[in-house]
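Note that one protein chain is taken out, while the other chains of the complex remain in position.
Per-chain residue numbering starts at 1, and chain names A and B are given in the order in which the chains are listed.
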Amino acid sequence: MIKSLIFSIALLFLISCGKNEKIDTPKTSQLNGAGATFPYPLYSKWFNEYAKLNKDAKINYQSIGSGGGVKQITEGTVDFGASDSPMSTEEIEKANQKNNNSIIHIPTVIGSVVLTYNVPGIAKEIKLTPEAIVGIFMGTIKKWNDPKIAKENTDISLPDKDIIVCYRTDGSGTTYVFADFLGKVSEEWKTKVGVAKDVRFPVGQGGKGNEGVTGLVKQLEYSIGYVELVYAMQNKLQYAYVKNADGEFVKPSLDALSKAAEQSVNEMPDDLRQSITNAKGKESYPISSYTYLLIYEKQKDQYKGKTLKEFLNWALTQGESFASELGYAPLPKVVIEKALQKVNKITVQ
Amino acid sequence: MTGIETISGRPKNLTRRKLVNKIMISLCVVAGIITILPLLYIFFYTTKSGLTSLNLDFFTQLPKPVGEEGGGMANAIVGSLVLIALGSVIGIPVGILAGIYVSEYSGSIISTIVKFTTDVLSGIPSIIIGIFAYGIIVLPMKRFSAIAGGFALGIIMIPTITKITEEMLKLVPQTLREASLALGVSRWKTSLFVVVKTASSGIITGVLLAIARAAGETAPLLFTSFGNSFWQTSIDEPMAALPLQIFAYAISPYDDWHRQAWAGAFVLILLVFVVNLIVRYVTRNKFGTSQ
Partner (left out) sequence: MIFAFLIVGLVFFISYEMFVDSAESRHKFGFDFIFSSNWNPVTEEFGALPFIYGTIISSILALLISLPVSIGVAVFLSEIAPKSVRTPFSFLIEILAAIPSIIYGFWGIFVFAPFMRNTVQPILQSTLGFLPFFKGVIYGTGLLTASFILAIMITPIIAAITRDVLKAIPVSQREAAYALGATRWEAIKMALLNAKSGILGGAVLGLGRAIGETMAVTMVIGNKAQIKASLFEPAYSMASVIANEFSEASGSMHISSLIEVGLILFGVTFVINSLARLLIYSVTRKA
């Protein structure tokens, strides 16, 4: 018995040594990325499709939240990060200093944050004004049949039930985009709650990731949460019309997203960091955002740098065609061109 | 006088005592049933949901992109095996040797301290081991890796193995040690080749139990092994693990993922069940009903 034990330990050592040798050969290596859950359905599709095209290009992506994406790329523990909210100037400086490199933002698609809800007995989509949304998420509107909600939904009989608010517990770009919108429409939100990836909600229940919040809304009756459109679509949950800056109620759709982005496409700054929430225009959906990949300009690993560049070129051209079926709007042409210029600036050493 | 009162009051008192007796005994039986109910429920629910979801794809396919149906957890299963193997490399030798030390040199202050720390180590929440592994392996290596995950699992395995090794060695008759020493065999050789050999099957059960525990650990892998959606064979890269995958799928909103998570949960429960069955069998053969 003891012999077999010693033997098995020895075997384990051998196996692990054998594994160690593989480290030097770059072929089995792969790219690791982490971050936003907002574009995760699209990214996982991309990486899956791209691996079919190019057998050597395995790109592992873990959706841990935008906050995680920013943190891990700053720590240098991943090869690329992903975030829906662009990194702040301080964050960029910190990352650049720590890794002696410079970080660039590559927008990939446009997504939207929708208010998805689970209220039994309502067949039509409800309409929400920004004031109602602020009220619900600050806890001042407690019931579904509150006059502030009912006013715009006279054709729906809203139940006399408590609203269960669901939000994100992790540092989240979805939260950022949502809070960014609420901060633009409500002074109270801006001062009391703030605009960040991990704001503290005064009421509700927390879920991890877009997946977690969608799961909560699906589980809990009379709940409402904010998630990326695709999560609501794939789970056949209802989502609300939201009143935009021009006073129109708009249903989140690809068209409404593209319209929101087009409003400000000419003001796109050189570093491509731009907020498009609360965009003007009658048809614009107000809670939309670009989502970004965060990449270091100087790539130190030959294989990884090359693969990353090739992938990005593919994603920004052919890859964009996968966007619409998953509920994301493709980037406007001008932005694609700017993004491709950025990609070509990446140097492989 | 008091004597008579006691005797005359006795039948009433006895009825009451008998009643209390009955109530309390039945309460204990009820307690037994209450405890066993959730177990049976969890067990059957997982088996039901797991078995119906289990198919060949589960063991052979990679995970599909988000929201698409199908795919499996093949890479996570292999990942878990690799992580456990790595954990074993750290956990088994340290655990067994420490167990030998504690048992064979028992009584000394050092061995008491070691014994105590082992108990403390077994009580440390696994998430803290995860932070520790992140701090000393992930950050310096600048990447998430199976090594970090295996390291964390190894630490978690140590106390279980040490504890059982110690207990098993204690069951070895003292005369055997004396006989060996009397033959002029040195103390460490006696420990390793006589005592350990005698208790080896018991020690192996300890190892099995530790492996079963490590296989289900999720918290310490969250920020060490990290997860992976592809095959990964090199251990300095992030690696998928079965419990991680179950966690990700369980909190997701997709029904197909829930189905797969149940299948994963079923596999884990089966592992625990089988290991415990083996342990029972082995210990009974060797030591009768000593446990």
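We adopt the following convention: contacts are C-beta pairs under 8 Å (C-beta built on N, C-alpha and C of every residue); 3 or more make two chains touch, one makes a residue touch a chain.
Keep in mind the model is a prediction, meaning the values are calculated, not measured.
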Could you tell me which of the visible chains the hidden chain touches? A, B
Which of B:A74, B:L121, B:V185 or B:V282 contacts the chain that the document leaves out: B:L121
Sole contact to the chain not displayed, among A:K45, A:K71 or A:K127: A:K71
Could you tell me which of B:S88, B:T162 or B:S180 touches the chain that is not displayed? B:T162
In the whole complex, what residues of chain A lie against the chain that is missing from view? 64-68, 70-72, 74, 91, 162, 164, 169-171, 194, 196-201, 204-208, 215, 219-220
Missing-chain contacts on chain B, rising order, are 17-18, 20-21, 24-25, 27-32, 34-36, 38-42, 45-46, 93-94, 97-98, 101-102, 105, 110-111, 113-114, 116-132, 134-136, 155, 158-159, 162, 209, 212-213, 215-219, 222-223, 243, 246-247, 250-251, 258, 261-262, 265, 268-269, 272-273, 275-276, 280
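One rule holds for everything that comes next: only the chains that are shown with their structure count from here on.
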Distance between the CA centroids of chain A and chain B (whole Å) is 37
Footprint of chain B on chain A - complex, ascending: 1-2, 5, 9, 12-13, 15-16, 19-20, 22-23, 28-30, 32, 34, 40-41, 44-45, 47-48, 51, 58, 60-62, 75-78, 207-209, 211-212, 214-215, 217-218, 230-231, 234-235, 326
Spell out the part of chain B that touches chain A in their complex, as residue ranges. 64-68, 82, 85-86, 88-89, 92-93, 138-139, 142-144, 193, 196-197, 200-201, 203-204, 207, 226-238, 248, 251-254
